[in-house]
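Next up is a structure, given as structure tokens.
All protein chains but one are shown at their positions in the complex.
Going in written order, the chains are labelled A, B and C, and every chain counts its residues from 1.
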Amino acid sequence: MNLEFNEDQKLLFETVDAAVGRGYPAGARGEATSTERGWNDDVWNTLAELGLTGLTIDGDHGGVGAGPVEVYATLEAMGKHAAAEPLLDGVFLPSWLIAALGTEEQAKQWLPALAEGATTIAVAHAEPRRPWGSAPSVAAAHSGDGSVVLSGVKAPVRHADQASTLLVTAVDGDTTGVYVVDAAAAGITRADGRSADWSRASQVEFAGTPATLLGTTGTDATAAWHTAVARARVAVLAEAVGLMESALGHTVEYLKNRKQFGVPLATFQALVHRASDMYARVELARSMALWATATVEAIDGGADVDLPAIADDAFVFVGDTATAVAEEAVQLHGGIGMTYEAEVAHHAARLAAITESFGGLAAARRRAVASESALRAPSALLNNA
Amino acid sequence: MNLEFNEDQKLLFETVDAAVGRGYPAGARGEATSTERGWNDDVWNTLAELGLTGLTIDGDHGGVGAGPVEVYATLEAMGKHAAAEPLLDGVFLPSWLIAALGTEEQAKQWLPALAEGATTIAVAHAEPRRPWGSAPSVAAAHSGDGSVVLSGVKAPVRHADQASTLLVTAVDGDTTGVYVVDAAAAGITRADGRSADWSRASQVEFAGTPATLLGTTGTDATAAWHTAVARARVAVLAEAVGLMESALGHTVEYLKNRKQFGVPLATFQALVHRASDMYARVELARSMALWATATVEAIDGGADVDLPAIADDAFVFVGDTATAVAEEAVQLHGGIGMTYEAEVAHHAARLAAITESFGGLAAARRRAVASESALRAPSALLNNA
Amino acid sequence: MDLELSREDIAFRDGVREVFTREIPEDIRRRNALSRTTHDDIVTTQRILNAHGLAVPHWPVAWGGKGWTPTQSHIYASELQRNSVPQPLAFNVSMVGPIIAEFGSEEQKRQFLPATANLDIWWSQGFSEPEAGSDLASLRTTARREGDVYVLNGQKTWTTLGQYGDWMFVLARTDPDAPRKQQGLSFLLLDMTTPGIERRPITLVDGSEEVNEFFFDNVRVPVENLVGEENKGWSYAKFLLGNERNGIAQVGTSQRVFADLAEAAAGIPTESGTLADDPQFRTSMHSARTTLLALEATQLRVTGASENGQASPVSSLLKMEGTKALQELSKLRMRAAGDDSMLLPPDGDAGESLHADDAATIAAAQYLNQRKLSIFGGSNEIQRGVIAKTILGL
Partner (left out) sequence: MDLELSREDIAFRDGVREVFTREIPEDIRRRNALSRTTHDDIVTTQRILNAHGLAVPHWPVAWGGKGWTPTQSHIYASELQRNSVPQPLAFNVSMVGPIIAEFGSEEQKRQFLPATANLDIWWSQGFSEPEAGSDLASLRTTARREGDVYVLNGQKTWTTLGQYGDWMFVLARTDPDAPRKQQGLSFLLLDMTTPGIERRPITLVDGSEEVNEFFFDNVRVPVENLVGEENKGWSYAKFLLGNERNGIAQVGTSQRVFADLAEAAAGIPTESGTLADDPQFRTSMHSARTTLLALEATQLRVTGASENGQASPVSSLLKMEGTKALQELSKLRMRAAGDDSMLLPPDGDAGESLHADDAATIAAAQYLNQRKLSIFGGSNEIQRGVIAKTILGL
């Protein structure tokens, strides 16, 4: 029974923390997201050199085959610096999808490039005004020559502008599949914009766009899709924890250093007690994120647990905390905290983006409350009922 | 457009405030509720002399026929002193039921005695583990000689131990009626206890107890019952406002006078800001209670408004505030606030009892959220859509 | 008590509503509802209102005021908000206008008041400084008298919409040796074309560019642009803060946001129906709805009391709880939009959204932007302090 990093995981956290920290001094997120690429290329290259782009990819395909705790350690460190590099969206999630659904040939085609950090893949599932949990409206059609084309609209697609390839959910009759589409394929119209956290996102329209099914025809991908997404939804909470810890840290420093009415803000007990409450909330959220991560690890080890349900529970709890902590961090900074130049503003924006990712917090709570597990007595240990 | 007391109403508030205040120095609620009667007889007699027991009864039946604003003014003043006299439970609500449902003969039989303050009537509707909004399980049966007898259990019945008469909801086949039962009738078994606010309540069991239908046979009383209860549920919020204001006042005084670590508690900004938040909440709750009261007045004047829905909305809002204010008042007092001897403890207990009265807060929220009005754009003025 | 508007008040309401809905172009009001109001929208709106005598109703009657009852003022503010009409520029109509009308010279009144009412002059506020956000007594900007000019040096910040400012009213220190910090401040009118002024825009978290910093380097202000007496600026600024702030709780705005969201919900699909059927959403909306009822009732109490000539100390409460309610609604709007709120046009808030659902598209950015409501204009922490001191005696 143990929810701590082991020595290797600690070292991993410290390595990423140091490497990313060098690339992300104060104000760096704003700069990184306003480059053409939307992130810091030097940091990306460092991450690739450290093998982090191969973190979730097995050794046979050029990666290191690490588990969910390593993902947690990496993403918490990324969050700590509000780093913009799309490890999760552009590499981890696509690698999980390809590993779960792809043929060996497809795995060989895509995973090594991802592991090298040579490319990113964008996952396109969300559609305007369509619930995340519903089957997609994008349709796959078979043309005479046996090839498949996609039609329909996806938005937002995170980091689609830089991706070489898209993984697109689509329906073929009653069967949901994940399709591989070349970013430069015919019949793609892309309108690029940004997310509320200043990272890039696009609307992508497909009109008879050639595509290849990931995996084997005739198998419905819904369950595998939900499992991979649940994994990503747990992983993104690590980033949220890093962001929250950092927002709290900046707030504490601000209270110590900023003077008003001639004295440091830390003189005002009302503000100090609110910082203490922030701390308590962040630690509980960290525990929840670690627990969900450990549960994913247990599932990888064969435990029989409903991963999407766990992901909903953890997402709701950490998401609520993220909202409250972000709001308090901004409020305790006052006007300064509202500005693009403030670190906490970027923390708050990214935390908001996380809470509305993967279908958003309200939908997660709707599922979680409807689930029969909502009234099941909680026990964090798997064999301690 | 006006939500203020008029001069007469102000005078009424001041009169009740002064009269009740004399009978309720510090610690008096605990004493009053531990007497045999369960309230302060001198205060009761004063209330009767002031005509307040006849407040809701029309002039033809010995009362003064005042409206909901006068009820509000009276009950806010009662709440301000945490007074235990059952004006609402023992007089106002029964008078509304008798006026709404009773024959003129019945009105003549009961209302003058209530108006004089010579007696109280207990309303028996709640049943163990039965939702407030469901039809009662107590059954009315007709015996051969045309008389009616009741069977079943009611609990809690507030102040049943002192009542001369009970008004009991019961079903006769598919028809719900309100029945008049003499408190000393045959076949009644009463087990007396107390509510969490130390006022008296009982379980009353009927076994072939002779009863008389209030009103005329064949008419279902459900709608009239719900309207009278809605009126009572709005009225009790006035008492809640008085209690909250008083709890806030005691808390502010405590912060000013109590020293810890060598300085007054008011030196600690965290506590002071929480008192400010309490103030803001109390004022919003007061506004809501006044608005609901004005709505009842408008309904009496012919306005077409769904009174039970308004009562649910106001009950939920004021109830949530009552809970939060009571908790903060106790917390800011520390251990002292937990004791039977502390004024705020009685405020907190009575506020908790109010939130769980008439079926309780959770049921009220359930109805309100399911109501189509939940998504209707709010407008406090009736003719300003 | 009485929950109805009188016949006269209804006629009054219908009159202002007619102007707001018929005279103010619908596209302006639509952009305002989506927080995309432009400079021209504000100018156009205020000039239309002014032409109908509705831009500066609270000014002295001699300068265009209407001498309304408190109820009429309440109706006016509420209808503006409910109909999503861009508010007349507060710096003009609620701040510098009333100050000049009360304390200015006849010459200043003639020069500035009509142009201020008609937004021919766009005013900016020069109060806050980096080291004195909520603590105006600590202002450091100096105005040194040299013959017939004041020489202005220093820095102002949080200047909302200062990029459009033709003139700025500035609180500056004219007597650095005054025994109390509140003394020695003067209220100056500054033509923004004067040499020595530099502006730095401040981008907010959501990308909006609505606030600015200004730097003054030996900026020369003619002494005739001093309002009232030298070193009395603090009392003029306090006059503003004491002014009744109609519509401060923004209940009308919240009512409109609520109505828009309720309407949208019926068209937002969930896995099993629409958002309008979702118990979580309905619970949050019900909570917002009752809060707005309580807020509006509080406003009615305040208005009713001022009809009777009583002042009310609850403007801190209205500011704090009213903006909190609006913030909650903005969060609810973001939650309702989910992923749909995560695709903004690349140039921030200026362009059109990429897909048709504008309100969903801007919901997250709007949520972030609205954090300012509990900070600017007297933060919630300041309001709690005011309540504690002036109402609770703590």
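Observations on the structure shown:
Criterion: a contact is a pair of C-beta atoms (placed from the backbone, for glycine too) under 8 Å apart; a residue touches a chain by one contact, two chains touch by 3 or more.
A quick note: this is a predicted structure, and the numbers were derived from the prediction, not measured.
By the touch rule given at the top, the unshown chain touches A, B, C in the complete complex.
Of the listed residues B:3, B:275 or B:353, the one in contact with the hidden chain in the full complex is B:353.
Although one chain is hidden here, its contacts on subunit A can still be listed: residues 1-4, 69, 252, 255-256, 266, 272-273, 275-277, 279-280, 283-285, 287-288, 290-291, 293-295, 297-298, 303, 313-314, 316-317, 365, 368-370, 374-384. Residues of subunit C that touch the chain left out of view are 279-280, 283. Within the entire complex, the positions of subunit B that touch the omitted partner chain are 126, 128-134, 153, 155-156, 191-196, 198, 201-203, 259-262, 268, 270-271, 323, 327, 330-331, 334-335, 337-342, 345-346, 348-349, 352-353, 356-363, 365-367, 369.
Basically, only the chains that are shown with their structure count from here on.
Note: the chain lying farthest from subunit A is B, by mean C-alpha position. Averaged C-alpha coordinates put the centre of subunit B at 42 Å from the centre of subunit C. One inter-chain figure worth recording: subunit A and subunit B are separated by 52 Å, centre to centre, where each centre is the mean of the chain's CA atoms.
One finds 38 Å separating the Cα centroids of subunit A and subunit C. In subunit C, the positions touching at least two other chains are 381, 384.
Residue positions 268, 270 of subunit A are each in touch with at least two other chains.
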